[in-house]
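The complex is shown incomplete by one protein chain, all other protein chains being positioned as in the whole.
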Amino acid sequence: MEHITNLWLSSGAYKMSSGQFVMILVGLGLLFLAIRKNFEPLLLVPIGFGGILANIPGANLAVPAVEAAMHSGDAGVLGQIAQALGLGGFESMQGLKAALESAPAAAYERAAQVAQDAGFSNGMLYNFYSVAIASGVAPLVIFMGVGAMTDFGPLLANPRTLFLGAAAQFGIFATVLGAVGMSAAGIMDFSIADAAAIGIIGGADGPTAIYVSSLLAPDLLGAIAVAAYSYMALVPLIQPPIMRALTTEQERKIEMVQLRVVSKREKIVFPLVLLILVALFLPDAAPLLGMFCFGNLMRESGVVNRLSDTAQNALINITTIFLGLSVGSKLAADKFLDPKTLGILALGIVAFAIGTATGVLMAKLLNAVSKTKINPLIGSAGVSAVPMAARVSNKLGLEANPHNFLLMHAMGPNVAGVIGSAVAAGVMITMVRAMTG
Amino acid sequence: MEHITNLWLSSGAYKMSSGQFVMILVGLGLLFLAIRKNFEPLLLVPIGFGGILANIPGANLAVPAVEAAMHSGDAGVLGQIAQALGLGGFESMQGLKAALESAPAAAYERAAQVAQDAGFSNGMLYNFYSVAIASGVAPLVIFMGVGAMTDFGPLLANPRTLFLGAAAQFGIFATVLGAVGMSAAGIMDFSIADAAAIGIIGGADGPTAIYVSSLLAPDLLGAIAVAAYSYMALVPLIQPPIMRALTTEQERKIEMVQLRVVSKREKIVFPLVLLILVALFLPDAAPLLGMFCFGNLMRESGVVNRLSDTAQNALINITTIFLGLSVGSKLAADKFLDPKTLGILALGIVAFAIGTATGVLMAKLLNAVSKTKINPLIGSAGVSAVPMAARVSNKLGLEANPHNFLLMHAMGPNVAGVIGSAVAAGVMITMVRAMTG
Amino acid sequence: MEHITNLWLSSGAYKMSSGQFVMILVGLGLLFLAIRKNFEPLLLVPIGFGGILANIPGANLAVPAVEAAMHSGDAGVLGQIAQALGLGGFESMQGLKAALESAPAAAYERAAQVAQDAGFSNGMLYNFYSVAIASGVAPLVIFMGVGAMTDFGPLLANPRTLFLGAAAQFGIFATVLGAVGMSAAGIMDFSIADAAAIGIIGGADGPTAIYVSSLLAPDLLGAIAVAAYSYMALVPLIQPPIMRALTTEQERKIEMVQLRVVSKREKIVFPLVLLILVALFLPDAAPLLGMFCFGNLMRESGVVNRLSDTAQNALINITTIFLGLSVGSKLAADKFLDPKTLGILALGIVAFAIGTATGVLMAKLLNAVSKTKINPLIGSAGVSAVPMAARVSNKLGLEANPHNFLLMHAMGPNVAGVIGSAVAAGVMITMVRAMTG
Amino acid sequence: MQESLLQQGLDITLYGMGIVFTFLLVLVICTTIMSRVVTRLFPEAEPVAASPVSTPASGAAGDLRLRKIIQAAIEQHRNRRR
Amino acid sequence: MQESLLQQGLDITLYGMGIVFTFLLVLVICTTIMSRVVTRLFPEAEPVAASPVSTPASGAAGDLRLRKIIQAAIEQHRNRRR
Partner (left out) sequence: MQESLLQQGLDITLYGMGIVFTFLLVLVICTTIMSRVVTRLFPEAEPVAASPVSTPASGAAGDLRLRKIIQAAIEQHRNRRR
């Protein structure tokens, strides 16, 4: 009978907290959006599933060995962990958790060894997170794959579109302002690092958002990644009203001149030019843009097709699976169910809206100062969200003028937006470190 | 001349123990079975090859740096290791090995640092084992791939076949009893954790067996994995006599009604239903069944075909290579050549036989209480051993009745057996941990 | 304004040393050779790109956290690191670097924890290097893939060609002599371990060179790998004059008898024979040749085509990407811009030339003692550099005699050269360890 | 402690087997309910057959399969281009 | 410290946006120069079109694409044999 009791006491139904229950529903909701509504399924299927796994009570899949040991509640182990962390002894779970969070690396190591000796091990999702995200490798490998899939031809044919990609990044910085404003107003409690990580949602680029928040605000990573991918999926709903409101029927009808032919050599040299500029001016953007340029050079050089194919297929797919599950591990109830998450979701959609608007406005500004006209609808593609935003530009263009194919023209600002948000990421990482370091 | 002597003294021919010689023959035997007899070659080729590598004398491929340092026999290093482990000094190799085995994590770390400072490094296979198996990741990734290859259609069309998958797991538990009985009788010296790990051979599922034994009895992992895969390959020899003995000609002739059509939506929802039940009732089965359901959801959702393809191909193949070599590392003579291995091989085949029998008997019981008849030959497929066991059911069905195609009907209990043994694994892990605590 | 200043002070243009500038040019030069001149692009594209990344000033991509902390120049952190390393306090950067380099593992660990607590983390390329090369795994996985791509048929049809593969390894040992001679003459300062690692360039086999130098001379790894791959690409320029000088027109015209048919079974048994011989006589060559034989057995056994395909494609491509970037991390200016690099480049080309010559001369010797004539042009293929060297033999053969197809005949010594240099690697590792240990 | 070991083995067997059966019973029930709910509330236009009788591909089936293979190859190719 | 936080946010916004624009401006300039240099100094015989108007593949285009697919499959196959 004791065994039945034990099994019941260790079962999820007995241990489940209301937070975990809610988060399992959230995970199911993300899966529904991904599978039925086709919301960025490549990421949201693993994220949603990982979120459910992270909230299975008693399974401790998303926590390190030492937290699993603490959840077990064994008095002897708790005492040893407290001592390893330099406390006199175990007094309260709250106190122990606080001590663990602020422990220097050596003390944390000792506590982890206590947990290991007591037979606990790291949860599966925690291991995935450590290897894939905490090390920074997964977003970088995905960025390399994205680089290998990116054709800079349209951008090179019309380099002015880089300005559209720059303008749309205002969404990022406006959101930073919004986040610190919320804190100043006492509504939320975001630090400057939090604000910067939240702002990057406006970059509309998943791996950049995950990379930045893993460095600046790991606790918010779950909410930031979910917001980034969800809003990227919502681009066809978010952008059109803003684009229509800011343009006249006449502007939307503008047909653009056919893009010039771009030579193979220009395409090979471009990633190197970008890399050199990064090396000279923005070392903190070097990991992201370096891997991006590397992927693109593998693609365009034409001499390493084996590697380029693998970067675009097996490698990016494998990394996506583990990246998604790892992000899911940050959907554990105790981290995700926080008023901050609501703030992040609210700020994120504002970021997208502002980025869309400033992209369109910059296109109109360029038209005001230049002879060759740009259809301002391609400005919104500057937020990145490749290739969704470019498709939205194309669709609205066709609505206004059935002969107006904007897709290729919009690919320029679209990939410029990727570069722009990686640059913004580098700037923010440097500045936040200088402020908090 | 000194160099020639050194090279000869460091050569394998000079250092080889009889145990290593035997194990190299065992490795060659496994390769022969895999290549000539087609015994589960995807696993037994890497396992057999890894087994040979692990027994190359003096190469230390399967041991950590600290054991390599101990094998070197350098007096200074031995003394330092002894001190790191808290002994007064080096007295005997036996004593040092015992101290190392029971060392707490911090002492082990210190001993490893001594070995590193003396220029020793972890063996290649030891590294593979640590990353692939000790962390638990490889069996889980393989389970994900298997999930992505599994079609639950036949099971959903006839959910009753889940009972066949449940009944066949009796092979697992009967073997646990057998193992503890052997210990009680003084023939073997199995602990309760050993017994549980041996029992899982009866689950007829490679990754489950490896996962459970890596947690409960890592020293027996080599023998358990070899037994599991060998007997899975022998299913066409082991099962038919038992199936014939327990069924009448008339029963074997039973034709089953055509399976109903299963909708895409049911297939999408099923892995989620299974996941929720696991979350509610069996958190310790969450890693295995969670990854299995994740793979299956990727397959059935139809929106992440890129990921599903990779999980079924590149990822599972890469993992299989390293899993196999890692299992091979546990075929080192000093671990494998133990009376326990004979006990494991004997118990394993009994487990398969009992599982087969209880599966068939359960099918007959279902026939006794139900109107819709089941051909009892599909009961044996409940042991899993996908898809071999289902093919055996089909073959025996065709022998009795040339129009009797049982393959699809047998796929139901076949995949049910995978679920059943993962559930059994979860239960045993929970109970053994509570017992050994 | 302060922020602008900060950003400028943290920018690459401000911080760049002349060494880094030169190394970025070197990286661009390697990319040019790889892309325009088709110099082993699969490796030199990632190596060149990694080299540029490693020299981005201030990005610290190629250094561990503790070195990044030291570069930051924060007085408090420097003092703590000095204490962790057992110094009284921080006195000079030189002194601290020396202490770090010679620190025992435990002290290094403490210093790393100080850096982690101060917010520094390992650079991306440093992480790649640790996982891919320092652990030894990447060269071994590539060797497995090469094994899976190798057809030993021509070698088995004419086993005598193994002697050509043996003779060409004299390039390795002559280079070792050259390196120690340079040291003895006071021109360079190579240790015996350095000399052995440099010699292996003459093996004309990339993964072997990387594996050996990661074990014996990690600081020289960048230069050795660059030399090895560059000279492999230059084989069509280096070898022909030597081959012409050492052979007569008559010898070059020799037509060889058609190779006998080799059975599937011989091809399956051969890697096992080689493995057993390695196990008996050369345990230190076991990792390299073991993985090579494993790959080849997967290929020839015909029962694990899934695994063999993956080893030849996704797995080797993924590994190549990270191996290349990791090698690039060793192109950091402070390590690479050293007189030793010039010595390595000079010795490397001599190694190739001598290996080519001894291979050809051995073929002439075989002709002198044997009835069945060998075209001495295939002797040069014994340096390995698969399949470039065999193609060179074929080309020179066709020049002398338009009906003289030597390609298949040259594949025998070509793959023999791979075995030969792996054997030489094993011998050198054993002997150097005995000498320095 | 021998009795204890035997007792432990017996415990694992009884409770283990019980839980496996109970869990799969619950799964049967939930699956059946799920199937009914899905089939009634969300009937599908294009059901997917469980292909009950799998005979070796004969003439026409082979043709169909070949067509599918070519389609798959084309799709795969297109995906790669993405 | 609330002002300080606001001030920090403002700093990040102003300098951040400034640097993004400056960097991309420099990139526009460098790219334009690079394109001119490459186009003038190293003119190519066979330029690669940026395929401005991408209509859905019609009849002839479909044929061409199919040919490319088959070529790609053959190439892929040969590569695998390597």
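General observations
We call the chains A, B, C, D and E, going by the order they appear; numbering starts again at 1 in every chain.
The rule is short, and it goes like this: a contact is a pair of C-beta atoms (placed from the backbone, for glycine too) under 8 Å apart; a residue touches a chain by one contact, two chains touch by 3 or more.
All figures in this text were calculated on a predicted structure; none of them were measured in a lab.
Only one of C:V269, C:A346 or C:L365 touches the chain withheld from this view, namely C:V269.
Residue in contact with the omitted chain (choice from C:I47, C:L156, C:A209 or C:L396): C:L156.
The hidden chain makes contact, of the residues C:L61, C:A111, C:L125 or C:A174, with C:A174.
Touching the chain that is not shown, out of B:V22, B:L87 or B:M149: B:M149 (per the contact rule at the top).
Chain C meets the missing chain through residues 153-154, 156-157, 159-160, 162-163, 165-166, 169-170, 172-174, 176-177, 179-181, 183-184, 191-192, 195-196, 258-267, 269-270, 273-274, 277, 281-282, 305-306, 405, 407-409, 416, 419-420, 423-424, 427-428, 431-432, 435.
Please note the rule applied: only the chains that are shown with their structure count from here on.
Homomeric contact chain A/chain B is classed as different-residue, with under half of its interface positions used by both copies. Comparing the centres of all chains, each the average of its CA atoms, the largest separation from chain D belongs to C.
Between chain C and chain D, the centres computed from C-alpha atoms are 48 Å apart.
Put simply, the C-alpha centre of chain B and that of chain C have 37 angstrom between them. Centre-to-centre separation of chain A and chain E, using mean CA positions: 21 Å.
Among the residues of chain D, those in touch with two or more other chains are 11, 15, 19.
For chain B, the set of residues that touch two or more other chains comprises 281-282, 306, 314, 427, 431.
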